[in-house]
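Following: one structure in structure tokens, then a few remarks.
With one protein chain held back, the other chains of the complex are shown just where they sit.
Take a look at subunit A:
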Amino acid sequence: MSLFGTSAGFGTGGTGVFGSTTTDSHNPMKDVEVTSPPDDSISCLAFSPPTMPGNFLIGGSWANDVRCWEVQDNGQTVPKAQQMHTGPVLDVCWSDDGSKVFTASCDKTAKMWDLNSNQAMQIAQHDGPIKSIHWIKAPNYSCIMTGSWDKTLKFWDTRSPNPMMSLQMPERCYCADVVYPMAVVATAERGLIVYQLENQPSEFRRIDSPLKHQHRCVAIFKDKQNKPTGFALGSIEGRVAIHYINPPNPAKDNFTFKCHRSNGTNTATPQDIYAVNAISFHPVHGTLATVGSDGRFSFWDKDARTKLKTSEQLDQPITACCFNNNGNIFAYASSYDWSKVRVRLYSLLCAERDKNTLSEINKTTS
């Protein structure tokens, strides 16, 4: 039973559902390739929440469109629907019940896309491109949080054209993440602000950046009681910082690690440093995945402070990633500026996978 109405036609038809059998640098991991990828780089990916049966993947791109695919259990992907903005799409997110998708774009607007009716309407307006959009579901309210390059963070009730609340930030929003009741925004000039969302959103703390370079991506992680307790912050120079909000021993508990660099131990040649483009946490095991401009993705265990796995090098940078709601599928998008876009799905359940890797990822953190 299809969830949506008639699916809007996509542009050029995609080729090949499964990865090719010959080893090629496009798909060295032999992962499943998604059909009908967008025509330009992908900026963001989001899987549907657990409240919805099945797996649906949303991807926003620099070709001004947002596409939706259904990912079936056999790995096959079916393009479902598409919406357009008048500018490149920078971020997407789902509502908690899985009926709506919110998209943020360079055209300074955010839209709400009702998947049942396949209609999209504008719900937010900023003075500058909107870089991040997140759905907040609190016991006494629910709203959309948008962070923009106009240095404001606005909260929108989707029914009203005016924001519920507007918070001023010291600099442009570069990335954000929300896990109720905590929200983290990383801004330009290495700014870092934590907000608390209980009752109504308010600024909780401004943190001195643990990184020396521009902030690029942030993701909140939870503790064993499923409460948000800290975040991982990635920079443009191959480093990720793990930061707890209220650790018992900040000097020992917070740390940074290098990633997405070439020539690890070889000191003769200079080390190439790449940007960390996105960070995602596994919803069940709490391990984290990072993707970088070097064309690799890596899985890490932040509690054991070890690297679990690094992929082979793709020929293009990986720009976005996300886990599905039960952690069985990891989607990553590799795209170069202005050409050759691919979205792939890495199955963590596939029998042909390296058994050791699987067991490492699946082991519960002590």
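Everything below uses one rule, namely that contacts are C-beta pairs under 8 Å (C-beta built on N, C-alpha and C of every residue); 3 or more make two chains touch, one makes a residue touch a chain; residues count from 1.
The criterion applied here is as follows: contacts and distances are computed from a predicted model.
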- [ ] Tell me the UniProt name of the left-out chain, picking from "DELLA protein", "BUB1 mitotic checkpoint serine/threonine kinase Bb", "Cleavage stimulation factor 50 kDa subunit" or "Sorting nexin 6".
- [x] "BUB1 mitotic checkpoint serine/threonine kinase Bb"
- [ ] Just name the one of A:Asp97, A:Asp253 or A:Asp272 that touches the chain not displayed here.
- [x] A:Asp272
Open item on the list: Please identify which residue in A:Lys100, A:Arg216 or A:His285 touches the non-displayed chain.
Closed with: A:Arg216
TODO: Taking the full complex into account, find the residue in A:Leu90, A:Ala110 or A:Leu288 that is in contact with the omitted chain.
DONE: A:Leu90
TODO: Return the single residue from A:Ser209, A:Ser293 or A:Gln316 that touches the missing chain.
DONE: A:Ser293
TODO: Consider the whole complex, including the chain that is not shown, and state which of A:Glu189, A:Asp223 or A:Glu312 touches that chain.
DONE: A:Glu189
- [ ] For the chain that got dropped from the picture, name the residues of subunit A it touches.
- [x] 43, 62, 87-88, 90, 106, 127-129, 131, 149-151, 171-172, 174, 188-189, 214, 216, 236-237, 270-275, 293-294, 337
